[in-house]
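Only one protein chain is missing; all other protein chains are in place.
Right after this comes subunit A.
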Amino acid sequence: MSTAELHTLTGAYALHALPEEERLAFERHLGACEACTQEVRELSATAARLGLAVSAVPPPGLRERVLREIATVRQEAPPHSTSERSGVAPGRAGRWSSYALAACLAAAAAFGGVAVWQNQVAQDARQEALQARQQNEQLARVLAAPDARTSSGELEGGARGTVVVSRSANRAVFLASDMARPPGGKVYQLWFNDDGSMRSAGLMDPSATDDTVLLDGPVDGASGMGITVEPAGGSEEPTTQPVALMDFPDA
């Protein structure tokens, strides 16, 4: 197979759709082709999203069986090499973070609502659950809107933000992963960027480093969003320099 043909196999490889022999040939090519290596990383992460989308609820017995089994299974020794295999480009920091976002959503799904609510007074929990459900439905509508557009950006300290905007719903959702906690007594406040003037769009949960927030209020003419650190409870207008500014994706 020619090299030009090999370059087109990234998709089939990421889907595990190559017969054994071609897979081995392509893996040899990967060792020498940085472009394909990079593309395979991204397409594998994309394929894994297809996997996350069919997540199931495991039967309770499985957990017990697996935990019992691992107690008797010896782990492999760590690989000796301290560096990446030659020819494979090391990943840039943060490259996978938008994927990690999906992972953390799945993680939250796995923890489930039960544990969250357990720690709360029943009455409050019902109130909050109701409110959260309504907001979640709105949030889901934004993400599922046919015109939903996504853009991602790196924030300070390796954190990553993704914003999803639906012009038809006139709402936006911000998803953060690996954000540093705000300093004590402070919160992250979100803002719509209306042509340089900032309009409050709500607060992020100060205890969460990964958070998904339905921005408070309509998108209207906003061209992007910003995040600032504000005193607990938030401010009327930004009182500090933004820690992040992101443009909304084009409609």
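We take it that contacts are C-beta pairs under 8 Å (C-beta built on N, C-alpha and C of every residue); 3 or more make two chains touch, one makes a residue touch a chain; residues count from 1.
Convention: contacts and distances are computed from a predicted model.
> There's a gap in the complex where one chain should be. From "Alpha-ketoacid dehydrogenase subunit beta", "Thiolase C-terminal domain-containing protein", "Sigma-70 family RNA polymerase sigma factor" or "Fe-S oxidoreductase", what does UniProt name that chain?
The missing chain's protein name, per its UniProt entry, is "Sigma-70 family RNA polymerase sigma factor".
> Can you tell me which of A:150, A:168 or A:197 touches the chain that was removed from the display?
A:150
> In the complete complex, the non-displayed chain touches which residues of subunit A?
Looking at subunit A, the ones touching the missing chain are residues 8-12, 14-19, 41-59, 62-63, 65-67, 69-71, 73-79, 84, 88, 90-92, 94-100, 102-113, 115-116, 118-119, 131-132, 135-136, 139-140, 143-146, 148, 150-152, 154, 162, 175, 178, 189-190, 200, 202-205, 207-214, 216, 234.
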